[in-house]
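Below is one structure, written out as structure tokens; comments come after it.
Here's a slice of the assembly, chains where they normally sit.
By written order: A and B. Residues from 1 in each chain.
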Amino acid sequence: MRNSNSIFSHYRFIISIVIGLYALVMIPATSWAEKREFDMSIEDTRIVLVGKRDFHTFAFNGQVPAPLIHVKEGDDVVVNVTNMTTLPHTIHWHGMLQRGTWQNDGVPHATQHAIEPGDTFTYKFKAEPSGTMWYHCHVNVNEHVTMRGMWGPLIVEPKNPLPIEKTVTKEYIMMLSDWVSAWANKPGEGGIPGDVFDYYTINAKSFPETQPIRVKKGDVIRLRIFGAGDQVHSIHTHGHISNIVFKDGFPLESPIKADTVLIGPGERYDVIINMDNPGLWMIHDHVDTHTTNGDKPDGGIMTTIEYEEVGLDHDFYVWKDKKFVPDFYYEESLKKDFGMHNSKVFKGELIEE
Amino acid sequence: MRNSNSIFSHYRFIISIVIGLYALVMIPATSWAEKREFDMSIEDTRIVLVGKRDFHTFAFNGQVPAPLIHVKEGDDVVVNVTNMTTLPHTIHWHGMLQRGTWQNDGVPHATQHAIEPGDTFTYKFKAEPSGTMWYHCHVNVNEHVTMRGMWGPLIVEPKNPLPIEKTVTKEYIMMLSDWVSAWANKPGEGGIPGDVFDYYTINAKSFPETQPIRVKKGDVIRLRIFGAGDQVHSIHTHGHISNIVFKDGFPLESPIKADTVLIGPGERYDVIINMDNPGLWMIHDHVDTHTTNGDKPDGGIMTTIEYEEVGLDHDFYVWKDKKFVPDFYYEESLKKDFGMHNSKVFKGELIEE
């Protein structure tokens, strides 16, 4: 195990005592930041985007997206990462300030040696700032992030949420990405100029294998949209006003009303929408070619909002008999206690060497 | 004719009575929302982008862009659409909230069956919210929207315009799109990963077959810019300050000053510019490769602002002898009464079966 954090640990221990004494006097016990420790592996994993289109990924805990990490602002997060693949990896905690902990930023050749196959590395950092954050490998990002599924959500709940956040009744994680099928089963290669992106996904699934967003009138939904891939996406929500309230976890001083939200690679937008208009409504990428699977429409980045008031029994509705799989947007996991949440929805098949 | 709106019609009738009674008491007659009914066809139509580069489109009323629909906020809009092509289509009214009228949202497999060849479908909805909206087919958008010309402007005038809107003296509709010439004459195919976009247009014409924007000092122009195609565009206006005032029809809480406006697919930006600097000035896409036609510069998304104060008689000016075609930006139609405005400027040639 290669780990350059021993000095850091010592330092943190002393700091903890100092802050701890201060906290005993000043802060009620319930608000005390907690230490949260998680174990995570990286595994060669086969996932299916849609139909027979499978992909060889390097998946955190064998799933794409990676497990939801849901913590409170100020929590001390510890993640023990074991690399069970045959290639080196790291984890970058995208958006975390890493104040005083730069060697936990997860960049090979800059903040650490990459984690070699078989090795474990421990990341330690404070969850700061709050908001819609994410984590991903930082080795050969052109391949590992673009099309080996090495990304997952890191949601840091704020100590002092905005009033509008408190109105939210349901929230959804939507990680957008792009795939080049030519490299599907050539791990260690791909993500290069000239590549033809031909699959587009929300949480690693293409329509019609995405899942609906189920609501009732009066709900207020929060879409946490991530540009997790290589392409720009333009998310259009039908029949409602999209309130763009946060960018990259930070509240916008002037929130923006829209029906279409442009998202670049690495960006996150939190969009809050009042569910005031019962019906069946599309949410999809308005980059038109991102609604194909290979060379066939309809596919790609597309789903629907389903209001319980109108039901599904409409002869024209493509998903009237669809098997509903909850937690596809981590909407159930987000209601659970803070911690790391694996989801069998995203679990792939282990690839044996 | 397949139309699932009969229940809806009944419901609207009752609502109309209730609102009507209220309106008799509260609102002066002149502001009463009007019913506006239009007939529209979809026709196999050959258009010319530039030079000899023609394209087989499925054109609303045989023109690309489709007819201008110009109504007031709150108007009741009825559109009878007859499909005269050999493929199924719909119309999605992009930006319309469709409150209480979700089955008029125009999405096949979600809100209706697609309109089969020979069939007519009637869309009924309230014009809400106000702003720069548009309409387009929602069947196989990767082909039909991207490169079969199935899009047009829907301008909803606000009941209470912003002060800055009242300063505008001239307004212009600029719908940007992108074409793959490999599919020009293969209707029913195209818009797939790997496609090479090689023509770029404003209102379906490439430079030098676009038209100038003619102004005089003191004018205040409003450019209503639409991302109607598949690519991102970056519109640079020379010699003036671009005030970005609306996005997707909604006023920005904090308007943005710029010289270059990035526009993603599906987005609209309203840019208001004071004409305070006589000269001949370029407006063009700063995505440099979008200023070619096929493999030749200059072309694509490019035009000029011409001030009458400086005239055209400059030996270096490429358009000094150009035949001016008014209404290329619907600037004349926008001054007419509310309603649907066809334009012979955009009329293509009917393709007989």
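Remarks
In this text, a residue touches a chain if its C-beta (ideal position, glycine included) is under 8 Å from a C-beta of that chain, and two chains touch if they have at least 3 such contacts.
For clarity, every value in this text was computed on a predicted model and none was experimentally measured.
Sequence-identical chains make up the whole complex; the displayed set comprises 2, and the total in this structure is 3 copies.
The working rule: only the chains that are shown with their structure count from here on.
For this pair, chain A with chain B, the centres built from the Cα atoms lie 35 Å apart. For chain B in complex with chain A, the touching residues are 4, 92, 94-95, 97-100, 102-103, 105, 107-113, 129, 138, 140-143, 145-146, 191-195, 227, 229-230, 232, 247-250, 252-254, 262, 264-267. Within the complex, the chain A residues that touch chain B are 196-198, 232, 234, 236, 238-241, 253-260, 262, 276-282, 286-289, 291-292, 294-295, 297-298, 304, 310, 315-318.
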